[in-house]
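Below are the structure tokens for one structure; questions will follow.
One protein chain omitted, others in place.
Showing chain A:
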Amino acid sequence: MTTNFNRRQTLFGMGASLGSVALAGMLSADAAATDQQAPSLAVKPPMHPAKAKNVIMLFMEGGPGQMDTFDPKPALTKLHKTESKLTEGLASGFKFFVGSPFKFRKVGQSGIEMCDQWQHLADPYVADELCNFRGCQAESLNHPEALFHMNTGSRLGGDPAFGAWATYGLGTENQNLPGYVVMTELALPQGGATNWSNGFLPPHFQGTRLRPNGSPILDLAPQGYKSRQHQRDALDTLAKLNSQHLQSLSVADQQLEARISNYELAYRMQADVPGVVDLSQETAATQEMYGMDQDETKVFGRQCLMARRLVESGVRFVQIFSGGWDSHDYLQRGHSSRIKSVDKPMAALIRDLKQRGMLEDTLVIWTGEFGRTPDNNKRGGVYSLGRGHNNNAMTMLLAGGGVKAGSIVGATDELGNHAVEKAHPIRDLHVTLLHLLGLDDNKLTYFHGGRFKQLSQFGGEVIPDLIA
């Protein structure tokens, strides 16, 4: 007889559904276990009634400018190219204000504001689902630290990601798929996998990255010259060898048994994952809706559609990283092209979720790691029309999952430099998002390094204005 600790630790690998009948009893016993040593991926009830069950987080790496997307600043436009004496940020030398190159308008019944580059998101069917939060404040001015902060609650990196906490708290519906899936562009965002780390939580809470090219999960497919039948025979023969070994022991060892069952789960994942990521199963109309037929939207469109399929298949948390928002210069060109590449797919995602009745319990978040400054410095003697990093103001969108649809929450000052109304640190945002998922940040803790740790680090407040 081996230890409880090891048994559970082993059993809940990436999933706990076991093929073998002999192990079924063990599973049900363990699925109920909630003690720290046995955190599993089995579905767990929320701590309080949840508004959202799943999360799709669209991460705009680099930091979109609030005043160039959803937070119009006419006063700033008037100051265009006049000297700025603002002292925040890292830029030095002669600084001048930069008005947004884009025009703004109110859209939908709710009158959400967005710049004219957003064409598809402006459709009232979609726009009226959005909640624009203008009160969030980051802390770090540097990309990796700010990314870590938004993703893991800590600027230092190494703590569990939001997705890991959510999966730890709620488990996941489909034991043949990872509970937390991450999609990136070809290049990883700054800070890499630390952004979807399990931190000190057990490893099965780590975000599993579906790779944009090649095998969606590393080594998922057998070597090319080995067929599915070949794999089946290999697993059967291995099971024989392993069971002969088990029989040679006088005392049963469940961690060894559980490891055998992992091979069966792997075999099923090999079958299921390619199916979920196979977008050819979607109609041409759907693919087109997501912009998969156009160069500028096909990458993000593919990922958004994949996100919907994953959530549909029972994945708890999906995160997509889309870079290129770090517009220090050529703001108009840069932001315009980034907006165009995400606008249609995002709108399609919200529309699609809504049409399928999935939006009400799927929380969609669109955010960067921080916002941008209203001013910039001259570079090489020329007015470089871009913006620096701003940790005092930013903008984000929330939709579905119990958020207050069609609303604008909080405000920045007239230049968009500081959040001045409903200003909240990132930890409050995290606490609120967990709250929507039916999780209490103060109770969703894990003992590590001598204390109980939590996503918000030391606690935070729910932002009631964001909740419907």
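Worth pointing out:
Here is the rule we use: a residue touches a chain if its C-beta (ideal position, glycine included) is under 8 Å from a C-beta of that chain, and two chains touch if they have at least 3 such contacts; residues count from 1.
In this section, contacts and distances are computed from a predicted model.
Per its UniProt entry, the chain excluded from the display bears the name "Planctomycete cytochrome C", taken from "Planctomycete cytochrome C", "Histidine kinase", "ABC transporter permease" or "Acyl-CoA dehydrogenase". Residue in contact with the omitted chain (choice from A:43, A:86, A:266 or A:423): A:266. Note that of A:95, A:328, A:422 or A:435, the residue touching the chain absent from this view is A:328. Summary of contacts with the chain left out: across A:237, A:281 or A:294, the touching residue is A:237.
From the options A:46, A:207 or A:386, the residue with contact to the chain not on display is A:386.
Summarising the interface, chain A meets the missing chain with residues 1-6, 9-10, 12-15, 90, 141-144, 157-158, 186-190, 192-194, 197, 202-204, 208, 211, 213-215, 217-225, 227, 229-231, 233-234, 237-238, 240-242, 244-246, 249-253, 255-256, 258-260, 262-263, 265-266, 269-270, 323-324, 326-330, 333-335, 337-338, 378-382, 384, 386, 442-443, 445, 449-452, 459.
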